[in-house]
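A single protein chain has been omitted from the complex, and every remaining protein chain is retained in its original position.
Moving on, here comes chain A:
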Amino acid sequence: MSLPLEPVVELREVTKTYPGGVTALDAVSLTVQAGELVAIVGPSGSGKSTMLHLLGTLDRPSAGTVLVEGRDVSRMTDRRLSALRARRIGFVFQQFHLAAGVGALDNVADGLLYGGAPLGERRRRARGALERVGLGHRLGHRPHQLSGGEKQRVAIARAVVGEPAMLLADEPTGALDSVSGAGVLDLLRELAETGTTVILITHDRDIAALLPRQVQMRDGRIVHDDAWVEAVS
């Protein structure tokens, strides 16, 4: 795999202060290249989710610059950011957020809803994505008929069905037992190997240790980034 030329996402001196005065991120800089698999670790309240939201354009920084595929988020309207999320960014959440009473196929197809593809194509691609996460045999199953690990696989399929430039996962294994958690992690690694940029938050140091790049946070700052070590060596 040749080294990519363009960072998929970049934070430059990004600060996020919530109303009420909590500074969740304090002048953080981070560059993630295409195809990277990055683990973000750190104690609770250290600003991991805040950073992920900024990386995914769900929120805007109080100061500093967020660049997604080289484009300055602060200069884009909410509409344009929405479109960017629809086409270039996939999210996976700890609580899955699957639509109850809707089959796996249509849950995944909804990942393409705001990208403009017609229903037939959405379903066809959703089937492909479900097969890729190993759930080709569960297309019609509704969330309550799936195990926690399977639900998270459906959510991952939904996040990647649009072939985003990056997949952002906030504690995707947080609600799973260790076995299904390991399965989900393996899946994310496979996706990264086939070229998807994956940034994932995890509480689990052991999981993080297995991943090629670790970013450690504390009190709104990055206290360790494997990329620094690489750069030095």
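Annotations
The definition used in the following text is that a residue touches a chain if its C-beta (ideal position, glycine included) is under 8 Å from a C-beta of that chain, and two chains touch if they have at least 3 such contacts; residues count from 1.
Basically, contacts and distances are computed from a predicted model.
The listed options are "Electron transfer flavoprotein subunit beta", "NADPH-dependent 2,4-dienoyl-CoA reductase/sulfur reductase-like enzyme", "ABC transporter permease" or "Ferredoxin", and the UniProt record of the chain not shown names that protein "ABC transporter permease".
When you scan A:Gly47, A:Pro61 or A:Gly162 for touch with the missing chain, the hit is A:Gly162.
The hidden chain makes contact, of the residues A:Lys48, A:Arg85, A:Arg153 or A:Arg213, with A:Arg85. In the full complex, chain A touches the omitted chain through residues 3, 5-7, 34-35, 53, 56, 58-59, 65, 67, 69-72, 75-76, 78-89, 91, 93, 95, 97, 99-102, 110-111, 113-119, 132, 158, 160, 162-165, 191, 194-196.
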